[in-house]
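In this view, the complex is presented without one of its protein chains, the others remaining in place.
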Amino acid sequence: NVEAAESQKVITWKSQSHWPMASSSYRDSLVAVAERIKERTNGRLVIEPHPGGALVPGPQVFTAVKQGMLPIGVTSSAYDLAEVPIFNVVAGLPLNFAAEWEGVYFHQWMGFEQMVKDYMLENHDMLFFTDKIYTTELSLKKPVRTFEDFKGLKLRSSGILQKYLTSIGAAASMIPGGDIYAALASGMMDGAHWGAVQGSYSMKFYEISKYHLRPALNVAATDIWLVNKKAFDKLPEDLQEILVSTLEEHFWLRTNQYIYLESLVLSKIQREDNVTLITLPPEEYAKMQKAALKIWDDVAALSPECEEAVEMVKEFNRKMGRID
Amino acid sequence: MRVLLKVIACIDAFNDRLGRILSYAVLLMFLVVLSEVIRRYVFNAPTVWGTELTQLTFGVYSILAGGYLLRWGGHVNVDILYNRFSTRTKAFIDILTSVLFFLFCGMMLIYGSILAKNSIAIWEHSVSAWGPPLWPVKLMIPFGAFLLLLQGVAKLIRDILTLAGADVKEGS
Partner (left out) sequence: MSIELLTILFFSTLIIFLLLGLPLAFVLGGVSVVFLYFTWGPEAFYMVVLQSWGVMNKFTLVAIPLFVFMAMILERSGTANDLYDMMYLWFGRLRGGLAIGTVVICAIFAAMCGISGAAVVSMGTIALPSMLKRDYDKLIAVGCINAGGGWGILIPPSIIMILYSLITGESVGRLFAGGVFPGLLMLVLVSVYIAVRCYFQPELGPPLPVEERGDWLRKFRSLKAVILPVMIVIMVMGSIVMGIATPTEAAGMGVLGAIISGLVYRQLTRSLIVEAGIRTFRLTGMIMWILFGAYCFTAAYQGMGASRLIESLMQYVPGGPWGTIVFIQVVVFLLAMVLDPMGIMMICVPVFLPVVLSYGFDPVWFGILFIINMEIGYMTPPFGFNLFYMKAIVPPSITMGDVYRSIIPFVIVQLVGMALVMIFPEIALWLPDLFFD
């Protein structure tokens, strides 16, 4: 009887993403997963979604989940590099991969994701899942055709990519998200990255910036799901299974959907906003990647896990014949 | 009683001194913002630290202002009803409502300390390209809450003394 009552009990989990309401990922990831889980548990596990800033500021989701304030949350691994050095690799080394499938392979077949899962469980009492693999790409007001064209380009960037772009001669500065549009419009900036095509589109960059640049600055699983271990342990076993399998399945669904949406929006902005897609040739890509190796080595020096992960990235690129 | 007055005077003086020093930070913020604008526009060479240094200075400036403000009665309130009360009634009401004050301030202090402790445990640095240490800034949260709490205690003592019939001047 107690068991029967237990199996009928509705468990409500508050959750929050770092995405604002307008971001398509809020709907397509957080809300979508919440709905799937509700359906699959017959309403026994209700995940209550909140957008970035509603309960805690976007960058504080990690802390909120770790401290047990939120049982589950979605955040960007780039916010918590200090606390979890391996997130430097999760958030994406500059010029690490040339296409989404490479990032997927690295995570799921080469065992990188399992390595992070183990690390997070052991050191931070949290279950770790990636949301999707996606690219970070620049949208620009001026065309860039060669590696040398980055010199003196005024770019809005942040974190490790800001370091990278500075190291190849760009004038990269960090200005807050809300100021970017005005900075592009006034000519203070020549370009910015905010995700790739969909991100830039949602920030209205293409109203001003008429060039979209590839290759990607990185290919990574920057957005991550975190689940508090204590809260997880309190779930009945069947709910635990549904939660884990739904999140793991979500990675594949969402990555594929995201790639589709990138192509869709790219074709839309090419037609409607007269945006030109520039794809740098392989020899320019090689120069860009070579310039990034120094930063890879800096990350490798951070911890044993980082060293191992960077070696895996290098190994992949060696096999592709890109680096020595 | 004399000891109490002395304690109050010490708290007042401490927050006062600190506030006067902190008030210069606005000049620092101004100079950093200006130099960042000049470096970027004139020399096309923005710094990696300009925006963040301003931001961190601003954060510390704000969180440490709480105690100084309370010492000078600078936290605004609604005085429509309040002003009609006598000095002693005011003291009595302030003692009652200080429960909310201490709850808020106490949570800031306790959880700010946890935040700072976790930050110090990893000697946290910012994840930006500049990467300055963040733990001293986070440490300012419990410190700011502590300063405010001290000043709140001073105010509570004043209110209790006032209620007991002593003539204690506020904010002097």
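Going by the order they are written in, the chains are A and B; count residues from 1 in each one.
By definition in this document, a contact is a pair of C-beta atoms (placed from the backbone, for glycine too) under 8 Å apart; a residue touches a chain by one contact, two chains touch by 3 or more.
Model, not experiment: these values are computed from the prediction.
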Contact residue for the chain not shown (choose from A:202, A:257, A:270 or A:303): A:202
Absent-chain contact - pick from B:108, B:127 or B:150: B:108
In subunit B, positions touching the absent partner: 19-20, 22-27, 29-30, 33-34, 36-37, 41, 51, 54-55, 58-59, 61-63, 65-66, 68-69, 72, 74-83, 90, 93-94, 96-101, 103-105, 107-108, 110-112, 114-115, 137-138, 141
Subunit A, residues in touch with the chain not shown (by the definition above): 14, 20-22, 50-51, 53-57, 59-60, 63-64, 67-69, 175-179, 181-183, 185-188, 202, 204, 207
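To be clear about the criterion, only the chains that are shown with their structure count from here on.
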Approximate Å spacing (C-alpha centroids) for the pair subunit A, subunit B: 36
Interfacial residue positions of subunit A with respect to subunit B in the complex: 63, 67, 78-83, 152, 154, 157-160, 162-163, 166, 171-175, 188
Interfacial residue positions of subunit B with respect to subunit A in the complex: 40-41, 44-46, 48, 50-52, 114-115, 118, 122, 124-129, 134
